[in-house]
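Complex shown without one protein chain; remaining protein chains in place.
By letter and in written order, the chains are A and B; residue numbering begins at 1 in each of them.
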Amino acid sequence: MSLTQAEWQIIGFTLAACALSTLVILPFGLAVAWPLARYRWPGKLLVETLVTLPLVLPPVATGLLLLKFFSRRGLLGQFLHKQLGIDVVFTWRAVVVAAAVMSFPLLVRSVRVGFQSVNQRFEHIARTLGAGDARVFFTVTLPLASRGIVAGVVLAFARAVGEFGATIVVAGNIPGKTTTLSLEIFETVQLGHDASAYRLLIVSVIIAFGAVWLSEALMKKSAL
Amino acid sequence: MSRLLRSIVILVAVLLSHNANAAEVNVYAAASLTDVMKEIAANYEKESTDKIVFNFGASSLLARQIIERAPADIFFSADEAKMDDLQKAGMIASETRRDLLSNSLVIVVPNDSQLTITSPDELLTKVQRIAIANPRAVPAGIYTKQYLSGLGLWDKLESKMVPTENVRAALAAVESGNVDAGFVYKTDANISKKVKIAFSVPVEKGPKIRYPIAIVKETKNKGAAEDFLRYLESAKARTVFERYGFIVKF
Partner (left out) sequence: MKLEIRELSLRLEQFTLELDVDLQNARTGIFGPSGSGKTSLLETIAGLRKPETARIRLDNCLFEDTEQAYSLPVRLRRIGYVPQDDSLFPHLSVRRNLLYGTNGKSKHDTFSFDHVIGFLKIGSLLARDVRSLSRGENQRIVIARALLSAPRLLLLDEPLTALDASLKETILQQLRSLHHEFGIPMLYVTHDPVEANDICEEILILESGRLLSRGNPRELLG
């Protein structure tokens, strides 16, 4: 089984877009997971619900929300289009946005568990040794939570690669520009090109399998 | 008491017999036919006890569904290629096949656009993104590609194309303003209040658009399907088709 050049381009594009989306959501994931893991505050349940929403909403519904928001006439899209000349809908940026939004809940969940597993005693000790909040976070909390964080990153990446519903709504399926692995599988199935569909299916399975395996292995170690 | 009982029995019998006669005709029709067919069906249902149930979509998608034994009674395609595919696969009753309609292509732009197009090659310079129905499968997209290839413009315009699931999705993309222009049927442009026609492809210069219709061989409602098909060829239906901008072939 060997892949055509077009298929390699699609795989390469998908991996690159998902790597970017995962990178983008990482700081936000940390920033959101931290207060969720450590503190109680009014409105916490609302935030938890909003963050989990993309996980349970029909992906096309999420795609629709993103479409409305980023379209040239939409809330943010308007600003981007008129002031910065940047289009999101029907471009690679929409692929990244859809992947980011859909994989965010998984990242937050894993990171939150990671933070919760850090024994706060170490943070206390670090403070007595003179470390401020930032130093405690970066030199003690993050390293000790790293297994959960890495697991979250891997899971988010895998979810991004598997994203379809939101992507097709907000990015469309434009060959060479926004066609991802999932979109291409859909198209080849539609057109009856089964051989190609199966090749891409195998690639998807490999990526997903590897990512989930790695994520589970890391989380098991973290629980010890 | 027995008179009441008798009335109930008669009522139930009437209701049951009414249901026994009323059939549901499943019509799988191209997306571009959505509005016109709904109106025609509504008229038809006033005169008949049958009910028309629609499944609108890209003809390519519908053809695939029918091949997978979806319960369609009538297939109304936007191009001959899809009907040919079904005919080859032995899925349609060939004697019932006929070309019913034709259509023409137009270039539409959002209502608030300042764009003017006097000829298709202006697309090379005046627009960034053009929505069309997927040219790999959907008739509207295939017709467009045919037309532009004939003018030697397809290769140069290909990078601007934003392919969509079906022609109505292309229309929606133009309505939303997320693309600068789109290729749709004249009939689609007519029903939308959010787009305006920037250029009409002259019928003689444009691709030969044909909307064939046929009864699916494995239909369970042959009689009802035939009735409806006949209605579609009637003068009443013709008036409605023409009002929407379709070119009636028969």
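Here, a residue touches a chain if its C-beta (ideal position, glycine included) is under 8 Å from a C-beta of that chain, and two chains touch if they have at least 3 such contacts.
Worth saying up front: this structure is predicted, and the values here are computed from it rather than measured.
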Item to check | Missing chain: touched chains present in the view | outcome: A
Checklist entry - With respect to the chain omitted from the figure, which of A:43, A:85 or A:132 is a touching residue? => result A:132
Next on the checklist: Tell me which stretches of chain A touch the chain missing from the display.
Outcome noted: 121-122, 124-132, 135, 139-140, 143-144
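Definition applied: only the chains that are shown with their structure count from here on.
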Checklist entry - Tell me, which parts of chain B touch chain A in their complex? => result 60-61, 64, 129, 134, 136-137, 159, 161-164, 173, 176-179
Checklist entry - Which positions of chain A touch chain B when the two form their complex? => result 67, 71-73, 87, 89-90, 172-176, 187, 190-192
